[in-house]
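One protein chain omitted, others in place.
Here the chain labels run A, B and C in written order, and each chain numbers its own residues starting at 1.
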Amino acid sequence: MTLPASIPHIGALAAGARNAITDVAGVTVGHCTLADGDLQTGVTVVRPHAGDPFRDRVPAAAVVLNGFGKSTGLVQLQELGLIDTPIALTNTFSVPAVAMAQIRQCITTNPRTGRGIDTVNPLVLECNDGYLNDIQRMAITEQHYLQALASAGEAVEQGSVGAGRGMSSFGLKGGIGTASRRVPARQGREHTLGVLVQANFGKLPQLVLAGDPIGARLAAQQADTTADGPEKGSIIMLIATDAPLDARQLRRLALRAGAGLARTGSVFGHGSGDIAVAFSTAYTVPQDPLRPMPALAMLHDALLDDLFQAAADSTEQAIIHALWHATSVTGRAGHRRRALLSE
Amino acid sequence: MTLPASIPHIGALAAGARNAITDVAGVTVGHCTLADGDLQTGVTVVRPHAGDPFRDRVPAAAVVLNGFGKSTGLVQLQELGLIDTPIALTNTFSVPAVAMAQIRQCITTNPRTGRGIDTVNPLVLECNDGYLNDIQRMAITEQHYLQALASAGEAVEQGSVGAGRGMSSFGLKGGIGTASRRVPARQGREHTLGVLVQANFGKLPQLVLAGDPIGARLAAQQADTTADGPEKGSIIMLIATDAPLDARQLRRLALRAGAGLARTGSVFGHGSGDIAVAFSTAYTVPQDPLRPMPALAMLHDALLDDLFQAAADSTEQAIIHALWHATSVTGRAGHRRRALLSE
Amino acid sequence: MTLPASIPHIGALAAGARNAITDVAGVTVGHCTLADGDLQTGVTVVRPHAGDPFRDRVPAAAVVLNGFGKSTGLVQLQELGLIDTPIALTNTFSVPAVAMAQIRQCITTNPRTGRGIDTVNPLVLECNDGYLNDIQRMAITEQHYLQALASAGEAVEQGSVGAGRGMSSFGLKGGIGTASRRVPARQGREHTLGVLVQANFGKLPQLVLAGDPIGARLAAQQADTTADGPEKGSIIMLIATDAPLDARQLRRLALRAGAGLARTGSVFGHGSGDIAVAFSTAYTVPQDPLRPMPALAMLHDALLDDLFQAAADSTEQAIIHALWHATSVTGRAGHRRRALLSE
Partner (left out) sequence: MTLPASIPHIGALAAGARNAITDVAGVTVGHCTLADGDLQTGVTVVRPHAGDPFRDRVPAAAVVLNGFGKSTGLVQLQELGLIDTPIALTNTFSVPAVAMAQIRQCITTNPRTGRGIDTVNPLVLECNDGYLNDIQRMAITEQHYLQALASAGEAVEQGSVGAGRGMSSFGLKGGIGTASRRVPARQGREHTLGVLVQANFGKLPQLVLAGDPIGARLAAQQADTTADGPEKGSIIMLIATDAPLDARQLRRLALRAGAGLARTGSVFGHGSGDIAVAFSTAYTVPQDPLRPMPALAMLHDALLDDLFQAAADSTEQAIIHALWHATSVTGRAGHRRRALLSE
């Protein structure tokens, strides 16, 4: 099998300077990675802006393409159209530990949380890295979340890092990927959209790389395939944009991550928790109702098509990046996932 | 103010033998209560049947009337239409601890959970008891969940117990309430429906007790009312029935809890997480796809009206029971909620 | 049975000057009534503002409490969060005729509709008046819609008029009712909320009038009751407000109509299409994306509770008005519904 010499570029829109979710101004990403024998897991944090997300909340929406997943925080996100914590990614059984860490961290910065003022809504999304990682040990602690948070910056490490450390995708090594697209001005100004994925889905024969059904060829070469079992993976897709959109529009945008996902070969498998969350950095909503609400014009829905294209293209690109940057990992019970580039 | 001499009976349908959710055969309820100074909280567990819910899952659905809530587990419940753990109730900031306990408990009984077979989906619903309880201390531990689970039986203690220990409702002491109704046979056989609520919602002037707007009278008597602030409560409503219903029908049933809730004066306040979960005990779905699926006829939708009535009436009745059985509690910072019967 | 001497006032909020949906500035209502033997039906139109709703669209949302209904237009309303026609009410089998009329009317005022520019989205909601009206004759024509539209004004006739002509509610004569509430300023300015209902739901024993279970008493008096059959009615609830809300918030508001509905005795019966649509007149969104989008601050969600209360109270009040103002009607096959006031 021959891979392309360099990473294919998806679509006609140009990427941002980093080709990363951090091309959306203010967004930062941090990782904490555990890589020690049977423990191959971690935490990844996306901060929507540099301030306190509990006090200044970003508008957001979520779409559950397939709900075989244990993410927490989506009920309130969907009702209020807001995110009030950093967004955390981790493994399935570590969701409670990270949620607890988010609560404690919010109490630290907002001591009246849950006393005089509202409780905080932990937002933790997950995939099951149980093939490479012994999730039964529930190894993630509050400290790992805080380390990931403290390390957040504009440079985004990809592949087998953070919450992506133990992830598998298409029978290969999956993990964290990111990408971005610049959306030309139609009315008003240019916008940027970025995506970060935690890729842990798909069976090898399904894999389509930038239109090339490479997975079928790879699967044909393998005598002993692990691709026979049912898919038990998932993918979390986070979309950031600086376009002024409200929660209804962000829901529309989040759904388009599914188009990018489908192009890589996914059919949103039964056992896969396929969830997209989109947020805008164009404005914030104050926790305190006595502070003034933002007054700005949203984008007209008829101008959303380029953002839809950017969301789909960035998602496909981010998945490719996750595979391309992944390094091979051996973990629990000697299980091993080879990186795409090692094939 | 004069309360009625005895608890009013809501509606024309007869109650079951216990007037409790445990009138649905197989359902049991357990509590673990913490009552120690600033800690006034707990855990309540509803077991859908005596077996292992991970291996034999009950069909279920959820309706979010108002999503200002931090419950976990609803995403997968809504996708698969199944519950695979006991249902746990607790306070807002203890959701992660109880979710962790559910994961560990499932691993104990199903050692391959998250290794060879699927991960388990913790199902923890919550209300904010922060007025009486210091939720920032996150006092609930795995042991409290296990104690509640171990204590599950057919007799249901109501009022200021378990997850209801620190709850407030209509500016009075809220907590756990339960009720049931028998649904006469139209086609086929009689059915039973039971409801258990964790009542922590409402402002005093709104309270309507079995049609009587008692809250307005009580509020008028009080010089110093706590009813001025915004509502920050919630209510969780669990519906069990032995009628054979699929997930779509159970979603319809769960929504009718909202009718009973509205009759007590609620308008599903902004800050209230008002969530209903309905499940059927008429059949189970195996975790293992190699085991046979149940083959039984569902109830025709045209025969659902009596169950809808039973769901609304039982919910209203269960809320009244929560208020009626509650005892006054003094907790965090000397905050006190008086019981309805003490007024 | 003794009715109260005058119409009870629901809740603590004051009504607007007309106690009608037209208290929301700019909203008008028109009727066209057919009352001729077996034909007892009509059309009611609510205009959100005096302009062309296709060019200047009002933000809106819909909630389907129970979807046994044949309304048209909700798919696009929910996606775009906008209404682009007057809102029409009629009987079940006349939805297509009225939809056709709306399309033709839009073509008249916007000749490029469906040619150079977007198609129009007819919005027609319905209840089944088949007990009093021979719906099989599909008697409503384009002219009836245009007459209702042309007659729209601020004075709202209630009871057995327009789309309410043939409607039944609680085994009594139902029809059109309206009410409004003024919401005091918390932050910023006072707002008005109005509701118009097409009431065609409920069985007599369920009827609760302002907290009084009058229906059970009435049913006990009747030897020959029509209340035995399953409920086949419906209710459409339209909410208007001048508060600046986006589509997500309007969806939250629409749901609260269900609380008002429940207080009258409804449990959202299986055979009832219970649908609420809420819209805001605070701003419009242009059809033409080249025109500027509105830039104004939405209300903070934490300030929604009074509007929620107003939506519930106005809905209950509007249903009472529909019953109170209804006149007895004899229609198809000699079927007769007596007015509440004639009991």
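Observations, loosely collected:
In the analysis below, a residue touches a chain if its C-beta (ideal position, glycine included) is under 8 Å from a C-beta of that chain, and two chains touch if they have at least 3 such contacts.
Computed from a prediction, not measured in an experiment: that's the story for all the values here.
Every shown chain touched by the omitted chain in the complete complex is listed here: A, B, C. If you put the hidden chain back, the residue from B:A35, B:M298 or B:L341 that touches it is B:M298. Checked against the full complex, the candidates A:T178, A:S266 or A:T281 give a single residue touching the omitted chain, namely A:S266. Residues of chain B that touch the chain left out of the display are 79-81, 187, 246-248, 252, 285-286, 289-290, 292-303.
One chain of the complex is left out; on chain C, the residues touching it are 64, 66-76, 78-80, 92-93, 95-97, 99-100, 103-104, 107, 113-115, 118-119, 121-122, 128, 130, 134-136, 138, 232, 271, 273, 275. Where chain A meets the chain that is not shown, the touching residues are 12, 65-66, 205, 208, 211-213, 216, 230-231, 252, 255-256, 258-263, 266-271, 301-302, 304-305, 308-309, 311-312.
As a working rule, only the chains that are shown with their structure count from here on.
Shared residue numbers account for over half of those found at the interface formed by chain B and chain C, and the copies are therefore classed as meeting with the same residues.
Remark: chain B and chain C have CA centroids separated by 33 Å (rounded to whole angstrom).
The set of chain C residues touching two or more other chains comprises 252, 301-302.
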